[in-house]
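Apart from one protein chain that is not included, each protein chain of the complex appears where it belongs.
Moving on to chain A:
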Amino acid sequence: MTDRYAIDLSVRPGEDLQDEEMADQRGDGVHGSSFDMLRSNDDGASGQAMRSIEGWIVLIAGVHEEATEEDIQDKFGEYGEIKNVHLNLDRRTGYVKGYALIEYEAFSEAKAAIDNMNGSKLLDQTLACDFAFVKPSNTNDDRGRRGFSSRSRGGYNGRRSGRSRSPGRR
């Protein structure tokens, strides 16, 4: 699997976000199916790991409620520099919710971490590790998106002035 992906904030047919006037004529901001998506530029099968905007995100499940970012760093730092850690807390108890999301820059680092750490133990709990994001099941498929077209939605009638162009479109 290659590490190189182009980022394409895709705009679907009939949904040119640059055309403010068209959007205003339609009279709503959620018309159609213009959900931004990251696209990979290879033809990898659906379900394969998907690159995020700056790297590869690994999900760690089964994280002990008393685990710390340092524990994660110690175990997972071995496979590459961890660019970001989200070790979210349970809002009720204040303890770790049970999962962590970490970011590696390179696919090979993330893959090595997953291969080595999936099924390993941290504070006596078995971890499950995998990529957090995968390629969509069918990128060209409009299934489930039809519902968005010709939807009107009260409340903000085309007041979409000031929408700036999405960053990163090439």
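Here, a contact is a pair of C-beta atoms (placed from the backbone, for glycine too) under 8 Å apart; a residue touches a chain by one contact, two chains touch by 3 or more; residues count from 1.
Throughout what follows, contacts and distances are computed from a predicted model.
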From the names "Large ribosomal subunit protein uL4m", "Proteasome subunit alpha type", "Mago nashi" or "Trafficking protein particle complex subunit", which one matches the UniProt record for the unseen chain? "Mago nashi"
If you put the missing chain back, which residues of chain A would it touch? 29-30, 34-38, 46-47, 49-50, 52-54, 57, 59, 61, 84, 86, 88-92, 97-99, 101, 103, 128-137, 143-148, 151-156, 159-163
